[in-house]
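First the structure, in the form of structure tokens, and then the observations on it.
Every protein chain but one is kept in place in this view of the complex.
Labels A and B are assigned to the chains in the order they are written; within every chain, residues are numbered from 1.
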Amino acid sequence: MAAYGWLIDEKRCIECRACESACKMWNQVETGVGVRRRQVRVYTTGVFPQVRQQALTGACYHCENAWCMKVCPVKAIWRRDEDGVVLIDQEKCVGCQQCAMFCPYGAPQFNLRTRKMDKCTMCFDRLEQGLDPACVTLCPTGALRYGPWEEVQKQGAETTANFAPPRQTRPKVRFIQEGFPTGK
Amino acid sequence: MALTRRNWLKATGTGLLAAPVALQGFEDYFQPAAGGAPAGMTRIVTACGICSPSCGIQAWVQDGRVRFLEGLPGDVSGDGHLCGKGAAGAMQLYDPDRLKYPMKRTNPRKGLDEDPGWVRISWTEALDEIAFRMKQTVDNYGAEALLFVTLPSPDLWARFMNAMGVVNRIDHRDECFQTDTVIQKYTTGGKTWCNDFENSKYILLFGWDILAKAKLAYATGIVKARSNGAKVVHFSPNYTATSRFANEWFTIKPGTDLAVALAMIQVIISENLYNKEFVDNYTNFGKYETEIRAHFAQYTPEWAEQISGVKAADIRRIAREFAANGPAIAPAHKKSLCANYMNSSQLVHAISILNILAGTIDRPGGRYFPRMHSIPGVDAIYPPPPYPPKKGRRVDGRDKLPLVNEVDQGIFSTLADGMLNKYPGMIKFSFWNAYTILGFPNPPRMVEALKTVDFTVVMDFLPTDTVTLADIVLPSAMYLEGNDAVARDYIAKYPQTVARKAVSAPIFEAKSIAYVAIELGKRLCPDYFKTPDGSWINPATLLDEKVKRAGLGENFADFAAKGLVEKPQPFTPRTTFVSVAGADGKCQIYVPQFPAKGADPLPKWIPKRDQPNDIYPYYYMTFIPAIHRRNTTENNSILHEIMPTNHAIINPAMAKKHGIAEGQKVLVRSRAGQIELPAHLSETVPPDVVMVAHGFGHVSRAMSLAGGAGARDGDLIPDASIDDFVAAGNYAGASCIMDAVCSIEPL
Partner (left out) sequence: MSELRERLARVYAELGQALLKPPAERDAEIEYYRLFLNPQGSPCPPWQSVWEKAEGQPPQLFGESHHRALGWYRRYGFEPAAKNEPADHLGLLLLFYAKLLADGEPAETLEKFENEHLRWAEPFVAKLKAEARHPYFQQLAGRLDENL
């Protein structure tokens, strides 16, 4: 299987949320039912004026050792052979929210109308056509990228601030560490 | 640019593309893939209309419905991308609350809480009545009694207003960049729309949350600048996304950026650090050197520290770095520093001087003039008969500010006072196009002013609060439903124009303002709306003619098929600048023409209008969140879900002092009004600031998502009389859209 992973360069995020809008538009995710598959979360640390912020875009990391798959009591969560994308079968899901309880990243969310779980699908329908996921397509600064996991996992760091420790579930994501160059 | 999968494979040298093997015949049947097209979808190139850079769009349409919006590769404005607002633009197109038919009120009582009792009428009836009312008003009271609250575009609409001799056409640009337009006419020769951030080495930002506003035209430039090792310095009372992005962020007392800018000029001039080549050859520094040096001597960094709270040593160091690390740029545009305070006119002049001293006016890495396709307007294609002279009084008092009068923009901040106080009862008829009361300081006062008008027409795409106060409502088409040629003007080193092509026809009976212009023209001033052969001007034919004459294509359809037309050419920097008499084509640091027009030739320190006091001890600040466009997107379902309401954002220290918990409802008061909204605690704001996002507090429940959500930030911002502006020396008409102080208490 040719799996894909996310490559995130936080310093380039301008908090424009094009990734959030793109996801909603392409996947036609209903608004107002408590599901935002991708979200840019902003974390603040320090006391004014020694204050700092971090902007971290996150959806689902299609973990190599996905706990959601393991804990689903009705085996509604499965992984595609073609691209390693983890999906929630809407026919089988009963909305028990176990997956949400065990996911360290808040990926599965409870849809208040369908009463089932919903999460990022890495736009596998776009992947099949040789297109990039909607969020990556829209990101204007390259803060959010992706690539073959074989290549991505050699880049950057496994984790970053405000990111749940990755050793257990092995999320397919890497975080670029280098800052912007400082001039002469 | 996002690194796509195909690029990724190329970059790492694995896979097919790294080492193509010659295979007989393969290239006869296969070619490199162009941008990916989702299966079963039609691609339509158009341009966003949510904010003015108008980023190019690839709209993907399936079964007549917009399924996805993405950027247009090659478009310089969005750098081939869209922001979160643009990407969600289709939700505006399909917003179920959209105005659908012309309507007329049956309940004569007007008020935000009154039900107008709307009945549907035909366009013909609406236009006949509007024309009748306009004629009646002009016959009885003169053209000055007509109030058009609108930008002067498109050109057909401007023609109509000119043909009717409209004196009181008013727009919001005093809250935007008007000061920059006014001042740069005399300092550099015109407003330098463009900022060449990506080639800058030093970017100085005063108060401008350029990233949080997500104007991609600028934001991507700043990201590129930092990738190239540039230094970004941000002066802002509060910490924002831009501060996160900057190399150094300095908190500063609200409204005191002027002091820092003046001190920086003092350092650069007294230490002779300015760009000598540019200053000696292209400015009037030599002619007025004595006056200039003498004037700025008083504005030391130590003096500025007292006022702004920024350490003198830092001011001095930043000034030296700015001068030494060229090309350097200090941009100015929109809200943040052009309009915020009573001293914004002086600040914009000071900023202009900093750029002149850096020697980057129309130079790489600096502020430059857009190079655009010359697209003729309707007056060039169908020359009109002479327009009547505009006779009458300006209700906003703009004529009292000669420099502002010259540029024919603004003024929102003094409009209510003009209608209620200076010229009560003068306005008998008003036409609002795409503006709402939320766009004014002290909106309740604007509501009172509107109630004094006999007849009001509102044209918009959503049932806003202003619609509630109208006599006739007209449903407007929105940007995805129209055709146009949209020139790039925010990033424009060479001409580039994008075709805006409608993805679908306007819903129900929505129409464009151009249609309204022509139809009212037919009724009221037909001679101005005929072509040379005697037929009525047709917008589609007009557009074809514009496209052809601009060299964009044979006609619009041809241009639309191309999507984007550009004329790459070398960038030739200007060598002559200010064209007003007496400037000799040079940039002017000292502006000798200003005193005769009520302004100082050099910027001087004046404080902002409202200062903290015993009753209102805190600074009141507002901001525009990246995910919303002023007050027009709060009803967009995708954007509403991300940010449904606003808060009073306060520092935990202030919260503790007043016993306010996170999420608790608070009452925030100023001398202009008061609002109730939940508090949000954040260490990003100083302990003496209450910060509220603009755009919320729509009352009209006809907007099912935005109606009743949040509080109206403008209620706390005092509006002004024109006399206030004149007395304060606000010669460029800054709207003071953030000049307020407040108190806070838990509820």
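Criterion: contacts are C-beta pairs under 8 Å (C-beta built on N, C-alpha and C of every residue); 3 or more make two chains touch, one makes a residue touch a chain.
This is a predicted model, so every value here is computed, not measured.
Hidden from this view is one chain, which touches chain B at 5-6, 9, 15-17, 19-21, 23-26, 28-34, 36, 39.
One chain of the complex is left out; on chain A, the residues touching it are 128-131.
The rule is short, and it goes like this: only the chains that are shown with their structure count from here on.
Here the spacing of chain A and chain B, counted between their Cα centres, is 34 Å.
Residue ranges on chain A touching chain B, taken from their complex, read 4, 7, 11-12, 14-22, 24-26, 28, 31-32, 36, 44, 46-49, 51-55, 126, 129-132, 134, 136-142, 144-148, 151, 180-184.
Those residues of chain B whose C-beta lies close enough to touch chain A in the complex are 1-6, 8-9, 12, 14, 33, 36, 38-39, 67-71, 78-79, 81-88, 90, 201, 211-212, 214, 216, 219-220, 223, 226-231, 239, 241, 243-245, 247, 251, 325, 626-627, 637-642, 651, 653, 682-687.
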